[in-house]
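One structure follows; several queries about it will come next.
Shown here: the complex without one of its protein chains, the others still in place.
Up next is chain A:
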Amino acid sequence: MTPILEVRELAVDLGGRRRWLRPDLPPVRAVRGVSLSLRPGEVLGLVGESGCGKTTLGRTILGLQRESGGEIRLDGAVVSGLAPREARRARNAIHYVHQDAGAALDPWWSIGRTLEEALLVQGVRDPAERRARIDEVLAAVGLDATARPRYPHEFSGGQLRRVALARILALRPRVVILDEPTSGLDMSVQAMVLNLLGTLRRRYGLTYLFISHDLSVVRRFCDRVAIMYLGRVVELATAAEVFARPRHPYTRALLAASPSLSPEARPPAPIPAGEPPSAARLPPGCAFSPRCPHAQAPCRRTDPALAPDGRGETACLRWREIAADTMLPA
């Protein structure tokens, strides 16, 4: 199956600046050579700790952040290397749902106006069609028409997620980038949002890039999972494989650090010590090597690339040895 969205060796540098009579500011290498592909209809989870570049990757795919290298293809056509405005136009099939749905709405605009504006911006000129589409998407996300004259501050967190989804759905996207769609919600609302996302995906034939750091949600919701560490994808495989047989030491550490109701089911892996290094000052070799319990001299020299490992891809020099060393539950 041809991928709907393909990202190849994508790199994003943020904020580097030449300065006059002062040392230049080095750029933060937020995304370093990420390759991903989304198959139509699938949910690809993007997991990693705060600051690993998940959101930057999402914004770059959307077109709000300009890539500094690599290639993005939508339906096989190259849509990268464009100025921001053209990039957005070329990638109109991709839309983005912000983590903080409330802050992503203008507090001065009622929900109805906000939804209508999105359609106006996209050039839907017929008022009757705008009204029909808004009614349709509001119903699809489970809000009734009384939501239209109300303002963002009058809604709860869960309702705001619905509003944010409705706004995007009205634009008929095919790929939706969901940035932490369940963070800051209590468990029951989380479950509701996930159910809704599943329903919408089937109904509208959507493909999701699901950015999250909540492993239990990712495990439940995603078909495949990409684990990111400091701007790189370090492991990519089906959700079932990643959670049952993690290969990369970082993935193992992440899984070990996540709370679980059955502690004995977790693969034994030490929790990584210390903070992740700054993306502006990367260590030589494998970026995870300073925190990795398995790191050896070669790890500090060569930065491993993502390579096929039999059931997915892993970017680790020693995953074979580590897998053999540690007893994994079958």
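Note that contacts are C-beta pairs under 8 Å (C-beta built on N, C-alpha and C of every residue); 3 or more make two chains touch, one makes a residue touch a chain; residues count from 1.
Basically, contacts and distances are computed from a predicted model.
**Q** Which protein name, taken from UniProt, belongs to the chain you can't see among "Choline dehydrogenase", "Proton-translocating NADH-quinone oxidoreductase, chain M", "D,D-dipeptide ABC transporter permease" or "Tryptophan synthase beta chain"?
**A** "D,D-dipeptide ABC transporter permease"
**Q** Quick one: which of A:23, A:76 or A:107 touches the chain that's been left out?
**A** Of the candidates A:23, A:76 or A:107, A:107 is in touch with the missing chain.
**Q** Which listed residue, A:21, A:121 or A:187, touches the chain dropped from view?
**A** The one listed residue touching the chain not shown is A:121.
**Q** Taking the entire complex into account, which one of A:16, A:81, A:127 or A:149 touches the absent chain?
**A** A:149
**Q** Residues on chain A that touch the omitted chain in the whole complex?
**A** Answer for chain A: residues 62, 64, 84, 88-89, 92, 95-96, 98, 100, 103-110, 117-118, 121-122, 149-151, 153-154, 167-168, 171 touch the chain left out.
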